[in-house]
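With one protein chain removed, the remaining protein chains of the complex are shown where they sit.
Lettered A and B in written order, each chain numbered from 1.
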Amino acid sequence: MASIKISSVRKVYPGNVEAISDLNLDISDGELVVLVGPSGCGKSTLLRMIAGLESITAGEVRIGDKVVNKLEPAERDIAMVFQNYALYPHMSVRQNLEYGLKNRRTPKAEIEQRVNEAARILEITRFLDRKPRQLSGGQRQRVAMGRAIVRQPKAFLFDEPLSNLDAKLRGQMRIEIKRLQRSLKTTSVYVTHDQLEAMTLADRLVVMNAGRIEQVGKPVDLFERPASLFVAGFIGSPPMNIFELATLRQLPGTTLPASIPAKADLVGIRPEALRLEEPAEPFIALEGTVELIEPVGGESHVYVNLNGIETLATVVVQGRLAEGEGSHIKLFMPASALHSFVSETGQRVE
Amino acid sequence: MVENRPWLDALTHLVLVVGVLIVAFPVYVAFIASTHEPSAFVRGVMPLLPGDNMVETYSRMLGEGLELAGTPPVWLMLTNSFWMAMIIAVGKIIISLLSAFAIVYFRFPLRTLAFWTIFITLMLPVEVRIMPTFAVVADLGLLNSYAGLTLPLIASATATFLFRQFFMTVPEELMEAARVDGAGPMKFFKDILVPVSITNIAALFVIMFIYGWIQYLWPLLVTTQEQFYTIVMGIKRLMAQTDREPDWNLVMATVILAMLPPVLVVLSMQRLFVKGLVETEK
């Protein structure tokens, strides 16, 4: 077990392409940190630099109290779970699990005991003598996890491990990974582009964009107080409604609070925050025409045309909307739930 | 697709049967010839039904050869051909696996130069540079040796390229997982890469074995001692008896014996062979 400390790390690829610029991040012992961001944001590069699969252009990565910049992946005492599992196709599941331990000259009896233990935890004991190609996607995923567990490393590194699974299995495995990490208490770094996965798994969430960290924090904090337009747009589904303040002010039937900071020119409204009933506290009101209703099981996503503004407002309504498409509705939300941004910097203002 | 055209189906099979017969015909005639006595060929037209001299012809060629034509026993030539083909196939596979591994999994100074040096050999079949190559082999004192027979043929880059192409399709993560698991380059090569390539290696082995077996011009030049004759070039010696018609039954028996091993290799490993040929050369 160990903490991971990343200080002023840069990654520049040949041709002067900067993938990571001056990045700092402290991951404490036993924590599950999720790196999330769109493709090309540098999250995988960062993970691979921690793993030792990518060289570090500048800065320092420490695992525990040791600087690992120059160490081979195997010497860093980490284990990694890959997107396509990377199981050795010609070896049985047991041989796959044993391989790393054998290379480390772990005593035979101990290998046997650790493999059996990992297989028991992951419920893959029956598959130990099969080849990877005889397993389903979910089973392969478990074997890949098993290969990480048997090593009892200082840290687990996950590189989009669930993205090859179908939606249902993904949900299941997500829960299992979370439970497993809780019980093993191994420091983990988890990369994904799926914000839902990120929100549900993370002790702490790191949103990355263009080689930089946009925001670090607990998932709930990021959802409730996104530090930038980028985070606001990336976290939450359906995404936050963003309107130009000036346009909104001109709309008939719109009530806006006086508390909006003077610098702000964009405002954000979570689709979940909008209500059909007038609340008691100070509120914001909007009105418009229902263009489209998407029933999504227990709730409905309603797209409202605010009197001709190009972007439709998205509203999440519990249950069904009584009014049909084409009808005129009024929307309300507490003034405190409004997010204000400055378009020039993309930052939040209070 | 449902298609009911019985006459077309019949025509299809007719064409195929005729095709198979045409392809097989020369070999059939050769086999028949090998079962007759020499006197059968004096009468004018070659026979089309088997004779009764088969055992004698074959045992004579396998065991003694034809002293008159300077041909050693076929058995000896078959053994030489076998070892030549084996050394070429195995040698090519080993050196190409190593060099393709270096080219794909490492980045080092002069890598591009090394690549092109190997690449250029693709363009120079041994027939084109036959004289100077012969001179080099002679200078090195390798005439009449297995080394002289095989080394110049081992060096071609085809296998290197096929392995390179295949290695490029091996998932990156396999190597990364092995590194995380503590495997160095040679351990990865031995434990992961070679086992993963085994089908390709086998397919290539079939093709290279045949390539080695059917060589003609090169063995003709570098071997002057009977003990190093290969079967394919031996046939030519056998035919080149001046001033008289060759002993047809003996020549054709040798021809059949020369064809048999590689044809059996192709037929017994048909799936691998077809896969290796079609998938790798495309």
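By definition in this document, contacts are C-beta pairs under 8 Å (C-beta built on N, C-alpha and C of every residue); 3 or more make two chains touch, one makes a residue touch a chain.
Basically, contacts and distances are computed from a predicted model.
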Task: Candidate names "NADPH-dependent 2,4-dienoyl-CoA reductase/sulfur reductase-like enzyme", "Formate dehydrogenase iron-sulphur subunit", "sn-glycerol-3-phosphate transport system permease protein UgpA" or "Monovalent cation/H+ antiporter subunit A"; UniProt protein name, chain not shown - done: "sn-glycerol-3-phosphate transport system permease protein UgpA"
TODO: Tell me which residue among B:L204, B:V232 or B:L250 touches the hidden chain in the full complex.
DONE: B:V232
Task: Omitted-chain contact residue, chosen from B:T12, B:S59 or B:T79 - done: B:T12
TODO: Decide which residue listed in B:T57, B:S96, B:S197 or B:T223 touches the omitted chain of the complex.
DONE: B:S96
Open item on the list: I need the residue numbers on subunit B that touch the omitted chain, in ascending order.
Closed with: 1, 3, 5, 8-9, 12-13, 15-16, 19-20, 23-27, 29-30, 33, 41, 44-46, 48, 94-96, 98-99, 101-108, 111-112, 114-115, 117-118, 120-125, 127-137, 140, 151-152, 154-155, 157, 160, 168, 172, 175-176, 179, 184-186, 188, 210, 213-217, 221, 232-233, 235-236, 239, 245, 248, 251-252, 255, 258-259, 262-263, 265-267, 270, 273-274, 277-278, 281-282
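In this text, only the chains that are shown with their structure count from here on.
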- [ ] Would you mind writing out the residues of subunit B in touch with subunit A in their complex?
- [x] 171, 173-174, 176-183, 187, 191-192, 195-196, 198
Task: Contact set on subunit A toward subunit B in their complex - done: 51-53, 72-74, 78-80, 82-90, 99-100, 103-104, 147
